[in-house]
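A single protein chain has been removed from this complex, and every other one stays in its place.
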Amino acid sequence: MGKISKEMQIEMLKKITEIRRFEERTVQYYQKSKIWGYLHPYIGEEAVAVGACMALKKEDYIISTHRGHGHAIAKGADFNKMMAELFGKSTGYCKGRGGSMHIADTELGMLGANGIVGGGLPISVGAGLSCKMEKKGRVIICFFGDGAANNGVFHEALNMSAVFKLPVIYICENNLYAISMCARESVAGNDIAARAKGYGIPGYKADGSDVIAMYEAVEKAVDYARKGNGPSLIEAETYRFLGHHPNDPALYRPKGEAEDEKKNRDCLKNFKEKLIEDKVITEEQFSEMEKEIEKRIDAAVEFAENSPEPELDKFLERVAINQ
Amino acid sequence: MGKISKEMQIEMLKKITEIRRFEERTVQYYQKSKIWGYLHPYIGEEAVAVGACMALKKEDYIISTHRGHGHAIAKGADFNKMMAELFGKSTGYCKGRGGSMHIADTELGMLGANGIVGGGLPISVGAGLSCKMEKKGRVIICFFGDGAANNGVFHEALNMSAVFKLPVIYICENNLYAISMCARESVAGNDIAARAKGYGIPGYKADGSDVIAMYEAVEKAVDYARKGNGPSLIEAETYRFLGHHPNDPALYRPKGEAEDEKKNRDCLKNFKEKLIEDKVITEEQFSEMEKEIEKRIDAAVEFAENSPEPELDKFLERVAINQ
Amino acid sequence: MREIEYREAIKEACIEEMDRNPKVFLLGEDIGVYGGAFRAYKGLLEKYGPERVVNTPISEQAILGGAIGAALTGYRPVAEIMFVDFCTLAMDQIVNQAAKINFMTGDALHVPMVLRTQGGSGTGIAAQHSQSLESWFYHIPGLKVVMPATPYDVKGLLKTAIRDNDPVIFIEHKTIYLNKGPVPEEEYTIPFGVADIKREGSDVTIFAYSAMLLKALAAAEELAREGISCEVIDPRTLVPLDTDALINSVKKTNKLIVVSEAVERGSVASDILAIVNDKAFDFLDAPVKRVCGLNSAIPYNSKLEKACVPTKENIMQAVKGML
Partner (left out) sequence: MREIEYREAIKEACIEEMDRNPKVFLLGEDIGVYGGAFRAYKGLLEKYGPERVVNTPISEQAILGGAIGAALTGYRPVAEIMFVDFCTLAMDQIVNQAAKINFMTGDALHVPMVLRTQGGSGTGIAAQHSQSLESWFYHIPGLKVVMPATPYDVKGLLKTAIRDNDPVIFIEHKTIYLNKGPVPEEEYTIPFGVADIKREGSDVTIFAYSAMLLKALAAAEELAREGISCEVIDPRTLVPLDTDALINSVKKTNKLIVVSEAVERGSVASDILAIVNDKAFDFLDAPVKRVCGLNSAIPYNSKLEKACVPTKENIMQAVKGML
């Protein structure tokens, strides 16, 4: 942890807090029916996205999943545009057409969330090809879940990226569940990182509740990719604190499991306490930071509330283009 | 090789010879335009199918590929019905509707060739499920190529079979090429057997030019499967003596490679010489056997030639069922 | 008669068929403790155990291959693909395998399987979770396509589907699982290819299925108050299609409106129009009118989403425009 500056540590804590507070708010507004459709909160997994994206440069790419708010925020996405999108407004990232599962930001190199489990995996190959052809040292992180690791797209993407030595960092967010399906019962061999060997690429696990561990693991893979050595697979061991979506009571999980995780592996609580202990930040400074974040989220909600609905006429004009 | 009886050895040699001679003849008739469409000769790979199918009981299943004649014959398919199908006749396995890539034989548990690379892999899961549910100790062998090993279906099938511990033996016929694509350039890591580890199942290589080696490898996997331990993956190292199809001169292969293989790894020549050396069979007996096989193929050709074309009216009646 | 929910009717059909035939089993994602995405299978795992209620990894190809292989070997699987949108990941298994195996093998093999899935818009889950893709299946010879709109129909038709010897695509609609309707306690089945005149009338025929049938009935109800008499015909199965019932109704009313939620271009609706054009051109007092989905992906914003699919008002307007 020596080479990770205080500023960076504070930035990490800030990002984790941003995601946590943002997600809590989306759940609230989901319950108030301001947000609807599908919403998949990232609460509990924040350190994965933050550790990973901190290891990137601005011009690097990421590609995300149905549980994508955390990735977007970690890459720097705008609260206003995100919240407006979730509220279905014309000022949202997708002009209200996409909702939670389709947020993308070209300027940030965020190539999009996805409603299809594993849908981003094949696309990462193409972004990897373009990074390689461009020869500017760019890389791409492809996030996906333990559930996606059992889909054919995982295999095709990892194999092809490895064949062409593409600069893609595959981060499997193993949060132990795919909706109700436990990874122990769906991932044969129960070791996603070990699948890397089958493609002759590096594969390792990282503690997804520890932002520093994540950062270090991803940094290593990024460095490896930038040097032209090809892809890596990182299995981030994490946990989804809530249900699959806000209305899922997650009764399929063994009693006490979630409670234990929340108590022992809360990446926000643990990292905050560590930074206070290490005197990187004080409790007051953290409160200050938190308040500032809450304010920005308040502002985003206000922005979203006050933004106009998409105009039907304009939408129909857009539709006509398809004809 | 102790436990393999002389009779079995002779049977193996006979099956290999059957496939070799049958395939030579299909190529001939392809060149004479009696057979058309796609034809993918199995010449050079016979020991894989024969070694594998000898390890099965009659009631066990196999599922095959676009290069499927060898598998069918090894499982006991009827020359007449096969040749008639290739000639597009109503007496063929598929009543002339399927051709080379769709031969199936329910009575022999041959669940079908396939025109889609890897198409049989997902289906093997279902056959495996049914073997498991039935609890009669049946198993299924799923054949596929090195090319198919890079398709998503490979991953889904192996993972799911492993998750449910299904009695499926996955045999990858690594003949070094997928049409023009060399396995060394398409299989990341260049070790298909090693991919088994990613699913927590046994994976090993076997010499596909050695019928005894194949038999022993597959027998082990069959035994493992029958005992309820689940699937195995066997990478059979083999070689396609001809081009991808009869009109392919295979110019993409390095000079001398095919010649070396034919000289050193001809499963028919080597096994025949070995059995003669071991005094299991004499040169004369082999000639006799060969002649008998040729006669049966002659008869099959005659049967095919003399069989009627499918009747258009009947076909149209069949089509009407879809309405 | 007692009234039960659409999803309860599904469950009853499964229970009756599973009790009737031990070869019937269910497979799919989250169908175990979770009971399926719409909870239609709630309690079935407890009742039948994990061998007959097979909870799978997120492997759409292996799920359908799992059904096909089991069907080929004597079982009668009911495979669930959670959203029809995800069938896109496994169209090979549906179209090149399930639909064609019987045909390609000269009727040697049969694939008695049901693919249960659901489609349609109306819940704000946007473009990748709201499609109506029945037109694809309808276009493929060898597939039967069933789209029941009521609890009564879904029960009777699912039972028939499970008993059918060939693949059946069974598409429900995500907005109607909680709808209640009369379902007799006694056993019954509904034959394929028999349309149901859901409302008799004389001025105009409305052909509608799935959720759109309910809108058509509501429109007819309201129009009746204005003195306009609509005949509402529900095909229930698109393949086989009850052409006679349709033509007879057109001969009576001399006017036809075809309602479908699917994108109009290249849809089943266009085909229905074409069929009537072929068979009853001279009976038409006006050109057949299609009332279909816009040529657009489904957006997230509710206002836009609603604008993309036919409403009761659209149907009423179309009827009036025709008189």
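Think of it as A, B and C in the order they're written, each chain with its own count starting at 1.
Going forward, contacts are C-beta pairs under 8 Å (C-beta built on N, C-alpha and C of every residue); 3 or more make two chains touch, one makes a residue touch a chain.
Note that the structure is predicted; figures quoted are calculated from it, not measured.
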Touch with the missing chain holds, among A:Asn159, A:Asn175 or A:Thr238, for A:Asn159
Check the options A:Gly76, A:Gly126, A:Gly189 or A:Pro202 and report the residue that touches the missing chain. A:Gly126
Missing-chain contact among A:Arg97, A:His245 or A:Arg265 belongs to A:Arg97
Selected from C:Trp136, C:Tyr177, C:Phe192 or C:Tyr209 as touching the chain missing from the view: C:Trp136
When the complex is taken as a whole, what residues of subunit C touch the one chain not shown? 85-89, 91-92, 94-96, 99-100, 103-104, 126-128, 135-136, 138-142, 239, 262-263, 265-271, 273-274, 277-278, 281, 287-288, 290, 295-297, 299
Tell me where the left-out chain touches subunit A, residue by residue. 61, 63, 92-98, 102-106, 111-112, 114-116, 119, 121-134, 152-153, 156-157, 159-160, 163-164, 318-319, 322-323
Missing-partner contacts on subunit B, residue numbers: 36-38, 85, 88-89, 94, 96-102, 114-119, 147-148, 150-153, 178-181, 185-187, 251-252, 309-310, 312, 315-316, 319, 322-323
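The working rule: only the chains that are shown with their structure count from here on.
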Hey, which chain is the most central one here, using CA centres? C
CA centroids of subunit B and subunit C: separation to the nearest Å works out as 40
With chain centres defined as C-alpha means, what is the inter-centre distance between subunit A and subunit C in Å? 36
Can you list every residue of subunit B that touches 2 or more other chains, as numbers and ranges? 152-153, 156, 159-160, 163
Which residues of subunit C are in contact with two or more other chains? 56-57, 59-61
